[in-house]
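Here the complex is missing one protein chain, while the rest keep their positions.
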Amino acid sequence: MSDLLNPDTLSGVLENPASSFTSKDLVTDQDVRWCPGCGDYSILKQVQTVIPQLNILKENIVFVSGIGCSSRFPYYMDTYGIHSIHGRATAIATGLKTSRPDLSVWVVTGDGDALSIGGNHFIHLLRRNPDLNVLLFNNQIYGLTKGQYSPTSLEGQVTKSSPLGVVESPFNPAALCLGADSSFFARSMDRDPKHLQEMIKRSAEHSGTSILEIYQNCNVFNDGAFFIFTDKETKPMETLFLEQGKPLIFGESRNKGIRLEGFTPVVTDLNAAESSQDDLWIHDERDYVKATILSRMFDNNYMEGHLPRPFGVFYQKDRPTYENSVNLQLEESVTSKGRGKIDDLIRGNQVWEVK
Amino acid sequence: MSDLLNPDTLSGVLENPASSFTSKDLVTDQDVRWCPGCGDYSILKQVQTVIPQLNILKENIVFVSGIGCSSRFPYYMDTYGIHSIHGRATAIATGLKTSRPDLSVWVVTGDGDALSIGGNHFIHLLRRNPDLNVLLFNNQIYGLTKGQYSPTSLEGQVTKSSPLGVVESPFNPAALCLGADSSFFARSMDRDPKHLQEMIKRSAEHSGTSILEIYQNCNVFNDGAFFIFTDKETKPMETLFLEQGKPLIFGESRNKGIRLEGFTPVVTDLNAAESSQDDLWIHDERDYVKATILSRMFDNNYMEGHLPRPFGVFYQKDRPTYENSVNLQLEESVTSKGRGKIDDLIRGNQVWEVK
Amino acid sequence: MENSISPKEGKIIDQAVIRFAGDSGDGIQLIGSEFTNATAISQNDLGTFPDFPAEIRAPVGTLAGVSGFQIQFGSHEIYTPGDNCDTLVVMNAAALKKNLSTLKSGGIIIANEEGFDAKNLRLAGIEAGDNPLKNGSLDNYELHTVNVSKITREAVSGLGLGTKEADRCKNMFVLGLLYWLYDRPIIPTENFIQKKFAKNADIASANIRALYAGYNYGETAEAFNGRFEIKPASIPPGVYRNITGNIALAYGLIAAADKAGLQLFYGTYPITPASDILHELSKHKNFNVLTFQAEDEIAAISSAIGASYGGALGVTGSSGPGIDLKTEAMGLAMMLELPLVIVNVQRAGPSTGMPTKTEQADLLQAFFGRHGESPIPIVAAQSPSDCFFAAYEAAKAALEFMTPVILLSDGFIANGSEPWKFPQSAELSDITLRNNVGSRDMINGKYYPYQRDERLVRKWALPGKAGFQNRIGGIEKEDVTGNISYDALNHQHMTNIRKQKVENIAAFIGEIQLDNGKSEGDILLLSWGGTYGTVKTAVIELINEGIEVSHLHLRWINPFPSNLRDILSSFSKIIIPEINMGQLALLIKAQFRSDAIQLNKVQGLPFTVKEITDFVRLIES
Partner (left out) sequence: MENSISPKEGKIIDQAVIRFAGDSGDGIQLIGSEFTNATAISQNDLGTFPDFPAEIRAPVGTLAGVSGFQIQFGSHEIYTPGDNCDTLVVMNAAALKKNLSTLKSGGIIIANEEGFDAKNLRLAGIEAGDNPLKNGSLDNYELHTVNVSKITREAVSGLGLGTKEADRCKNMFVLGLLYWLYDRPIIPTENFIQKKFAKNADIASANIRALYAGYNYGETAEAFNGRFEIKPASIPPGVYRNITGNIALAYGLIAAADKAGLQLFYGTYPITPASDILHELSKHKNFNVLTFQAEDEIAAISSAIGASYGGALGVTGSSGPGIDLKTEAMGLAMMLELPLVIVNVQRAGPSTGMPTKTEQADLLQAFFGRHGESPIPIVAAQSPSDCFFAAYEAAKAALEFMTPVILLSDGFIANGSEPWKFPQSAELSDITLRNNVGSRDMINGKYYPYQRDERLVRKWALPGKAGFQNRIGGIEKEDVTGNISYDALNHQHMTNIRKQKVENIAAFIGEIQLDNGKSEGDILLLSWGGTYGTVKTAVIELINEGIEVSHLHLRWINPFPSNLRDILSSFSKIIIPEINMGQLALLIKAQFRSDAIQLNKVQGLPFTVKEITDFVRLIES
């Protein structure tokens, strides 16, 4: 909210000239308690690598998380932080950001935390669009509670709570976000540090709620869920990295391209004589319908003739942020009515005197 | 669940040979307590008109609602019914339908009940896809609590809780449903009885969760929110009625058509010499991308050159219902292991005897 | 403003209770509040209570559609809207049927004749032949049947209004008549009408004509055997206003935030009867008040916790069902040791219950409605205007002790109103914040979020402050450092600290004083929350009768005032009247007096003074 309205909240910044800091400065004295080999380690590292490059004052950064393995994150970041309760990080962060637009607020959450118990806050967050950076650790399992299926677990997946296989069909996070008017959706993975770093940067730069879905390996309860996307062997054919303004190309020797036949994405062999790059689908982050089609490139990777899984920024849209709209109203009412005076308020407009 | 598994639950049906009944048989002795002129009256009437035509046994029908003006509905239907708590009707109905697939379960909910407090259950309902018929009374306001804005209220709308106008952008229910993998979404309105009846029938016929969004006038707290779609004057130009396999046509004398230029819907004047009906957008309920584009024909109707608002079935998809998948697993395990014997279960596989 | 029409001699009475009743559409609440203002200006003390129909509007003319408004006013102090009324105004048959039981025998009935026609009788479920205005069933009341509609139409004729519009002025006719009968100033209402219909002169003058028509009807019709005069009350001198509980509560929050120099962040989800707090606060953005209408109550309290973490005064408010949903996050706030005010405007439960009716059955939930040992301070407002001070105190305690505080109100005081000798903001006690961290709070160069002062209160290092980065969370933490800890003795230590910290608030509250009566003796009435006015009135009556009874009223319930035990042990009988099945009683029995006597009522209604006096007489004899 505006300085005018609440001078002291910004004191921290004022007192401190922009101090630059390194990744090391973001490490806390707490020993990291994830299982050896957990994908969370990589994500933590990439976040600690990227943040110093964003020139934000360290003291203006807040990490808010829910409950889950992923949600232990704030304890490992030497910033301000709240390790809250299951599913509510998004709601807490919305309140914080609305009241303190000057802060850089990050949400760390899991597929269960964000999409199961936190689903309602999640879609309303997207609708309101405050400027939060949401890191959604998707390991397609409940890690902390030791291996029950989550809303992103695959049909048929055998887990502690689905001995005969999951019967529900999983959420498609990209599609869900687009349907809820997300202004920024991107996907990356724990095992591609460079890409992950870039996506973290993009998320941070976006003004409005940015959702970064990160495929994260839970090597204890759902090991290998994403190997097909991360293994040298399979990665080239199974992953499609999106770049703004560039054609959709993938494959060992980037020899495969994707065309749109009507609304249907079709894979073409770029080596084949007849085909050319000219008629390939050109990625446009601003195109909602294209993003929708990308979100539907989500089919079971063990199916014949399936499409590669897209990674990168699916969609980005400029929308007013919630905190701006709210605080604008606040400031306008100050401008129009003047800063409120308690005594006038309490007195109201009809009084009488008893002598 | 299958007869085999629980014989007594079906007793009602067995005792009673398929009894036919009329709309009157659906009326209860409770006097209807909505405000005079409320759109809910029409919806109640259409539901009571359609249901007898569906040849379901009256005793197999259950109406489940949350809290809200709309949610008083079950008290006015002489079927089984639960008037539950705010936002939870969808979850209660899911439990009921999963345990009792033999029943015809209907959910009556409001824009606040379903999309605000009930948002999480709503999207998970769509993901699981039990065979429920959801009637979503959208009046873009909280009626029962006397006029606060809802998640479907328009930006700028002045309500008791937004004296300076709503700053949030509303949910787009159609888009939200598509994003959450809805298998059936349709839209109708309280003031078009014929169309509403048809849509209720279509919803009931769909196997899986059918969402029927009904524009409903709250003449006390949000009067006229939909007049532009319901008034004789404006209706022809502002509404687009979808028919499977038919071109998108609207207007006074059905003289306007909609073409797709790439992904962009464009209005064409059918009287104009050059244009013909041949290149018009043909409605296909099975086309997800087209449904997505339809869902985005949602812009502010007071904007220049805006598109008409679609009504009818946007999208329908065949997906296994949750209760079928669940009960299939249940029956399979009975077939494979045989009906469980308690004594074997309790005994387990390692015992010892103390003499 | 002053009264233009000189009062003709009237029968002098020292108090009166009037009840207006009619269809939701008849504008009953409006004339109720106008009559209230006129009465306030006449310097009578007063208490009011609106009796809304259930939330959904029922068809016109039906019992379910009846809306009522009751006011008690007098030349002495008034603490309740009164038990039964002296004068009952009914706009239709349903209104009479529903409210006759509240009229004293011999009381005055003013009935709108048209409201008793065949149609209205049918809608009220009365046989056509049984018109109570005609069948003598009202013989032992003073019945005045007035053809309000007809006279009103005549009065406004010539202004070119349709009958529908004309009939909308009926309520003003009735108001005018009551102004005459009870000798109230008419000008203020005239001004009010002018302002209200500034944009529509005809409607304005129509209403004003109707108002005077009613007044003159009284003057001329000779129907009434005289009018009444109530002398100004001898209440403390000063400037007064009339205020309802919910508005006072909203002002109390704004005043506290303002005094503390913080933003007020109100995260909430609409629910009866708490919604008016949201409505009021949303009007005052220029006080740096931010209202957040969340998607549900969980997000509501969570957003307030987030705002508190950022340095705002976070507040959340709801009623029964919504409070249930907040309990998990309340536990988090308690664990984080962040300031937060949780407002519960209690309504009749359980479950959805009777949303428009009052109850005080959420006290034990406030104490124990969370898993684990999760102590949270509790303060309960005792009257409409006290909602201001209770809210201010709750916020002050939350900020000064870094803790969530539960503020209990109820539908009765939230919607009820009373005159208020409002304070000046300068008189409000200062609020000392814990957010001024500095190097002195460092332990060799490091800041630990759970360092505590002698009262066991931690500091509030706000994001933006360099070098004070800290992480807090809901998992059990090591004291001082705040690091996650599963250590057995640390858990016991933290459990004790969280308990002790709340008990330390007793010093902040100070000792409690008896509200009335001797400091020791036979009977003590122990009340809390919204029953204050009724019990106070009952005690005054009893003492006047010569019955020896004292009255102690609790505003802080957790912790209990330090001298509560002493006071309770000074009386041989403790009577605890509650609008529940005995919730405070359970706590008092467990801790102080196992022989406490319960007086309970769970009917969605406040106690009547008579219910209390009768019970005490019973116990006493």
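Chains: A, B and C, in written order; residue numbering restarts at 1 for each.
Following the convention adopted for this analysis, a contact is a pair of C-beta atoms (placed from the backbone, for glycine too) under 8 Å apart; a residue touches a chain by one contact, two chains touch by 3 or more.
Model, not experiment: these values are computed from the prediction.
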item	value
Among shown chains, those touching the left-out chain	A, B, C
Identified contact with the non-displayed chain, of C:Ile277, C:Met334 or C:Ala397	C:Met334
Residue among A:Ser116, A:Thr268 or A:Ser333 that touches the chain left out of view	A:Ser116
Which residue of A:Arg33, A:Arg286 or A:Arg339 touches the chain not shown here	A:Arg33
In chain C, positions touching the absent partner	54, 298, 319-321, 323-325, 327-328, 331-332, 334-335, 344, 346, 348-354, 356-357, 359, 361-362, 364-365, 367-374, 473-476, 484, 486, 488-489, 491-492, 495, 498-499, 580-581, 586-587, 589-591, 594, 601-605
For chain A, residues in touch with the removed chain	31-36, 67, 69, 72, 85-87, 116-117, 119, 142, 144-146, 148-149, 151, 160-164, 220
Positions on chain B contacted by the hidden chain, ascending	1, 5-13, 15-16, 19, 28, 30, 57-62, 64, 67, 74-75, 77-85, 88, 91-100, 102-103, 120-121, 124, 326, 329-330, 333-334, 336-340, 342-343, 345-348, 350-355
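Here, only the chains that are shown with their structure count from here on.
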item	value
Most widely separated chain from chain C, with each centre as the mean of CA atoms	A
Centre-to-centre distance between chain C and chain B (centres being mean Cα positions), rounded to whole Å	40
Separation of mean Cα positions, chain C and chain A [Å, integer]	44
Whole-Å separation of chain centres (CA-atom averages), chain A against chain B	30
Residue numbers of chain A (touch at least two other chains)	120, 124, 326, 329, 333
Multi-partner residues of chain C (each touching 2 or more other chains)	285, 295-296
